[in-house]
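Here the complex is missing a single protein chain, while all its other protein chains stay put.
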């Protein structure tokens, strides 16, 4: 079977992963409306491609928070990579470094931050954080990440409680006994998610700021009001995200929310987006609407499930080739030429 | 089979109820367009969830006409509960009391008002009334209900004649011989519905008012014009309802009609809505659009069909948990924080 | 099998008619988009039903061009009724008279006008005319119709050539040898439709006017411009029609076109509509949007196919009952209370 596009990896993962793992990765909240809308919303956007521009030399590099990446696609934080591939997050880190892009490691990794760092020294990595009731534990995680050379701190804002994912309830999902949420080992009992602190507010950004010199990126923003609050509270970046449709169902598709967030932010901080990216042209749309970079979640897991590090590189390489080709066919030779004039938002 | 969401109860009921009973409960008028639209219209509404608000202590209680209920979901009036469970409305009354919410008992109950009261003393109950040609019979019903401690009188306004439900016609639907519309026993021959008086007008509200000190809630309002008339005629509450899509097909979905009714009422009386509620997030949407409380019809019957009183409690508990979680994920810690800013009405 | 709604008759006809006859009646032009849109467009219109109006005494009668009919549904002109039932148009005439409504007999009947008249003396009938190249033949038809007591002359305007109905081409449709287009016998060879004159223009209305004192109704108007021309050329009525979607595919649904025609006509002549009527509530929608009466085509043929005269009466009776019930549930006790306030045109 030739792996031609990301759907091929999805089909492979669905076929070969244990059902309970596939279901966990695929799960959306409630009716999965938002999960699916993330994808459908991209399809409603039409390009306005321009012709006869010199696209013989293509430059698809960009920078996020000052670091150059080979193209504007990074790895979103997702948990439990050992469910997809035995080496887990170590493979993810290696693939990201090989492709010269950014990997956001999740608190809920099945490898420690130290293992991740050791697996791919010098790779560009950010660390994703939930604030726990046990603040000391969170503080320790932040400081371990900084010490290990992680270059950004991603605070997830949309999970005061875990969304209702019906299949996980039906399956009684929990990690197999030989896997651990190693970063938290000893600190809490994990599967119930109860350690997460639902009392977190914007003021906790000041507390985080006091712990670290790393830039803080807030993940999970969907409205102009919260975008404004994020900027005012001094974050360096915003990831427009609905947690892959796994938290509040029937919220907006991220590409739709991106438009209002970008408008509210007015360039004061970088804005990124995740959710629903399945083709290189989706990346082009997100950038046209103001994202500095996109992050992929499930497709990265499909790549891991296919062939570990190598499979994830395949996924990234396909996206890279497709993105470059879309840019060229739309008449853009470099990322700086991408702008809102390239797209037409459907009346639908 | 795990009962995870309301659809599970629906599937159970469809599988285990006698076809004629399932068809009767499921029936919509004509092409069932409005019945189905009630559900689809909720799906067209998108949340605008807010992040990083302290949702560690959740308060989902509300009050309807001064009475506190544990969360803003009550039981809508539906007939013939013995078709779903042998104990019929007695089970319904017990489950509603156990969950500390309001049960609107139907005129077309298969238990008497007295049996219902005795089954769950102290429960919050309203009585649903059709005005019959035989006004004395209606008067007697109202006064029995008041004497029994029912705390509200719900006048159904949308049934001058019964809607055309094709499956009921095909099935020749009628109650099995061992069931009776006990409240009316002796007064009329029931199945033809002929006793209902199609000459009822707004002036009859004054007549009702003269019979009882109970608050009057009018059920079946779908337009701003009728909402204004209801307020002017002195009702205490309005239930936006299309009778579950069982009367005039191709009228508006109730959640769509709610918007215009709430706007017309301008807070002068409480507004409720029924029809199409299938998830806790639907409740949140209805409240965001101005409903004080919602009522569930078919899902209550599915709960009864599953396990009687216990099954209905399961249904209510799931809705309660889902509603609480939706509120938290949207950034609201109490019902008073819910407002129109939480939703975006689709251009669809 | 209980015959509960018009779809039941459709299913019956599809099952029991010879395929070539079913295909001929069902055919739409090209992709059948307009044929199907006629139905779908009704579904996009929502009622705004009013409550608590005295609907105990219902009056559903109306008048068309001064003649009272029992309810605002007549029989549209369709050809070749013997394909549906041996007695052909004689049965149609009897059923229409029995139900006290108007039957528009087609030029392409398989019974003569004389046979039709004799079958149901005293029935309200109009005669549908195509203008032929042989004007003398058309003149003779008009004068026969007038002499036989037909009370209106319906000029079909949308068939300068026959639309392309793929199934008829595939089937090589033609009348079986024992059936004849009796009205034209001897005058032309019929099946090729070549006798129809594609040079007809608005001035030919003056010629028709010179031949008869009957009111002239023009059928096939879909735009405001043509509606204005029709009024200026002195017709007494307009039937908004797209020939059941059998002529130009991808023209407007008739209920959509009705709105602009009614607006243009400003009450100067009566406006009717055909196409897509499948339920009593469709009739109510058409009247709410300004039609004085609707005409049914295919449903009448299904009724004939079911049981001839009796089957067509069943169809009409069902529509009548549904129309009466819809009116009552929308809060109208008589046809004069129906108005545009009853409907909301979807943004779709």
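Brief remarks on what is shown
Note that the chains are named A, B and C in the order they appear, and that numbering of residues resets to 1 at the start of each chain.
The working rule: a residue touches a chain if its C-beta (ideal position, glycine included) is under 8 Å from a C-beta of that chain, and two chains touch if they have at least 3 such contacts.
Keep in mind the model is a prediction, meaning the values are calculated, not measured.
Although it is not drawn here, the omitted chain touches the following shown chains in the complete assembly: A, C.
Contact with the chain not shown here comes from a single listed residue; of C:28, C:152, C:220 or C:331, that residue is C:220. Among A:211, A:325 or A:345, the one in contact with the hidden chain is A:325.
Across C:185, C:250 or C:263, the single residue that touches the chain missing here is C:250. Only one residue in the set C:18, C:149, C:176 or C:198 touches the chain that does not appear here, and it is C:198. Annotation for chain A: contacts to the undisplayed chain at residues 2, 4-5, 43, 45-56, 279, 281, 285, 321-322, 325-326, 328-330, 344, 347-348.
Where chain C meets the missing chain, the touching residues are 30-31, 33, 157-158, 160-161, 163-164, 166, 169-170, 197-202, 204, 218, 220-223, 225-226, 229, 247-252, 347-348.
We adopt the following convention: only the chains that are shown with their structure count from here on.
Apart from chain B, the touch network of the chains falls into the groups A | C. Superposition angle, chain B onto chain C, using Cα atoms only: 90 degrees, a multiple of 5 between 0 and 180. Centre-to-centre separation of chain B and chain C, using mean CA positions: 42 Å. Multi-chain contact residues, meaning those touching two or more other chains, do not occur anywhere in chain C.
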